[in-house]
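Missing here is one protein chain; the remaining ones are kept as they sit in the complex.
Order of writing sets the chain letters: A and B. Residues in each chain are counted from 1.
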Amino acid sequence: MTRYSVFAIAKQALNYHLGWERAWASPAPKAQYDAIIVGAGGHGLATAYYLGKNHGITNVAIIEKGWLGGGNTGRNTTIIRSNYLQDSSAAIYEKARSLYETMSQDLNYNVMFSPRGLLMLAQTHHEIRGYQRTAHANALQGVKTEWIEPAKVKELVPIINIDGPRYPVLGALYQARGGTARHDAVAWGYARACSAMGMDIIQQCEVTGVRSEGGMVKGVETTKGFIGCKKMGIVVAGHSGQVADMAGFRLPVEAVALQAMVSEPIKPCMDVVVMANTVHGYMSQSDKGEMVIGGGTDGFNNFTQRGSFHHIEETLRALIETFPMISRLKMLRQWGGIVDMTGDRSPIISKTPLGNCFINCGWGTGGFKAIPGSGWAMAELMAKGEPGPLAEAFNMWRFKEGQFIDESVAAGVAH
Amino acid sequence: MLILECPYCGVKAEETELSPGYEAHLKRFGPGSSDEDFEAYMFARKNPKGVHFERWRHVYGCGKWFLAARDTNTLEVFGTYPAQSSEPPAELQAKIKAKRPDWKGYK
Partner (left out) sequence: MSTRLNKGGRLIDRSTAQEFSFNGKRMRGFGGDTLASALLANDQVLVGRSFKYHRPRGIVAAGPEEPNALVNLGRGARFEPNQRVTTTELFAGLEAESQNHWPSLEFDVGVINNTLSRFLPGGFYYKTFMWPRAAWKHLFEPIIRASAGLGKAPKERDADRYEQVYAFCDVLIVGGGIAGLQAALVAGASGARVTVLEQTAHWGGRAPVDGDMIEGTPADAWIAATVAALSAMPNVTMRARCMAAGVYDHGYVLAEEKVADHTPGDGRPKHRLWRYRAGRIITATGAIERPLSFAGNDIPGVMLAASVRDYVVNFAVSPGDRTVVVTNNDDAYRTAIALKEAGLAVPCIVDARTQVTGALPERARALGIRVETGRGIAKVKGGKRVTGVALCVQAGEGAVLEEIACDAVAMSGGWSPVVHLWSHCGGKLTWDRQHAHFRPDAARPPTNQDGAAMVYPVGNANGAMTAAQALADAANGAAAAVAALGFKAEAVAASAAEVVEAAMEPVWIMPQGAGVKLKAKMWLDYQNDVKVSDVQLAAREGYESVEHTKRYTTLGMATDQGKLSNINGLAILADALNEEIPRVGTTTFRPPYAPVTLGALAGESRGDIFQPLRRTPMHGWHEAEQAYFEPVGLWRRPYCYPRAGENHEQAVHREVLNTRNALGLLDASTLGKIIVKGPDAGRFLDMLYTGVMSSLPVGKCRYGLMCNEQGFLSDDGVVARIDEDTWLCHTTSGGADRIHAWMEDWLQCEWWDWQVYTANVTEQLAQVAVVGPNARKVLEKLGGMDVSKEAMPFMTWADGTLGGFPVRVYRISFSGELSYEIAVPASMGAAFWAALHKAGAEFGAMPYGTEALHIMRAEKGFIMIGDETDGTIIPQDLNLGWAISKKKADYLGKRGQERTYLASPDRWKLAGFETLDGSVVPDGSYIVAPGTNANGQGNTQGRVTSTYYSPTLKKGIAMGLVRGGLDRIGDVVEFNTVTGGTVKAKVVDPVFYDKDGEKPNV
């Protein structure tokens, strides 16, 4: 694999860029693999990458019914943060965030991780207490966050209105090393690295059934025929329920639509990511100059990748209240993604009732930021057959025991 | 932006008049039930990509809860009926079966 660098570009430029290799191969499936990952989104590709890198398992196929990175990986608002409240959440998201720090170098693919800083605004006294609780939890978890006062918020975000008549900004929880990354590049970078390790990324291949024998997974039926495997990982986000059904178990998951939108691009005016949970909206500015805006989820099961307009309306009301100068900008594009919500809104990384079949799902509205940590933990689970410390709390049996990982408790949301 | 007809007041209500309540026809398990039954009652959801039975409340209308059969993949609404129903009306089930021959039934 050709290493990407400015020198490689210069060399190729002399040849009008005709000499670039494929970023990833497009092979036909083999009859049998050591491991199959169903789903070539960010989480699936990261799982495969760490199976190879950390555990030396490279006889791996990643099977994708559409095109790699074509689900929520390419549809989110690219926020990366780890200022979570609960220990197990903070652990996996901080692992992910720290892996993002070096991802471009690790993958030799610029994913444009931009630790530009992230603010979660407190606009009620209750929220202040919630974020102070998170700040104290983060201090023990090794997650660097701080509580900042309104004046500092204004300094970081000059376009913000801190004196709104209804919800003045009372302060914020600030994670200086939170930020954004280029979402597609994360999938592409992992795909290229997986392919370079000899793994097969098989696109346009839909899983239609799961074959098992004596309670152990044997392989998957697909639109490209049967593919055998020793171990199987289901990493298909919104469609987890459908694949789990093929594998013979039911999940505590419901699929709903989450919406987002971008404005037309303008010159840089906001360097940090701002989340305003009281009024339900969050916004950052992409490197292209678009204001990237996220909103809420519909409250009903939905597989259409379309949401209802009133959520967009509510989000924009909130954000115009918070950033009055955006009122004359224009919405360029709105879209929806299917997110899989669990009973406690936290993910599942778990063994399943089917032997050697593992599942990673339920990231809800917060999956992108977790990709490398999720892949790391899932790879460990698949390689060893038992969860490591990162994955342990996210087992699917916690619902029976009532051992929730509930992030909504600290005035926070799980975006 | 869904429209659902409230079976009580007959209003074709738009989504903003309604509040959603997820899967319908769940059986409540209380004290004395097994861990498995209780977990299933609380968490296990069919979440089908297709015909789904669900609860809605006409919250900014008559205030009544009602049930709806809706396709989660096309958003087609097959029908609505009162919440005081132990199972979907037979004619509604027949209508769905006619439109979706592959449908395996509401259970």
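Brief remarks on what is shown
In this text, a residue touches a chain if its C-beta (ideal position, glycine included) is under 8 Å from a C-beta of that chain, and two chains touch if they have at least 3 such contacts.
In this text, all values refer to a predicted model and were calculated from it rather than measured experimentally.
Only one of the listed residues, A:A35, A:A48, A:I79 or A:A135, touches the absent chain: A:A135.
When the omitted chain is restored, the residue from A:T47, A:T77 or A:S114 that touches it is A:S114. Contacts to the hidden chain, counted on chain B, fall at residues 1-3, 14, 19, 21, 28-33, 35, 38, 42, 55, 57, 59, 63-65, 71, 74-77, 83-84, 99. Within the complete assembly, residues 4-6, 8-10, 13, 16-18, 20-26, 66-67, 69-70, 74, 87-88, 90-91, 101-102, 104-105, 108-110, 112-116, 123-126, 128-137, 139-142, 146-147, 159, 161, 164-167, 182, 184-185, 188-189, 203, 263-269, 278, 287-289, 304, 306, 308-309, 312-313, 316-317, 319-321, 324-335, 389-390, 392, 398, 400-404, 406, 408-410 of chain A touch the chain that is not shown.
One rule holds in what follows: only the chains that are shown with their structure count from here on.
Averaged C-alpha coordinates put the centre of chain A at 30 Å from the centre of chain B.
Within the complex, the chain A residues that touch chain B are 239, 241-242, 250-255, 298-304, 308-310, 342-343, 399-400. In the complex of the two chains, the chain B residues touching chain A come out as 1-2, 15-16, 19-20, 22-23, 35-36, 38-40, 42-49, 52, 54, 70, 72-75.
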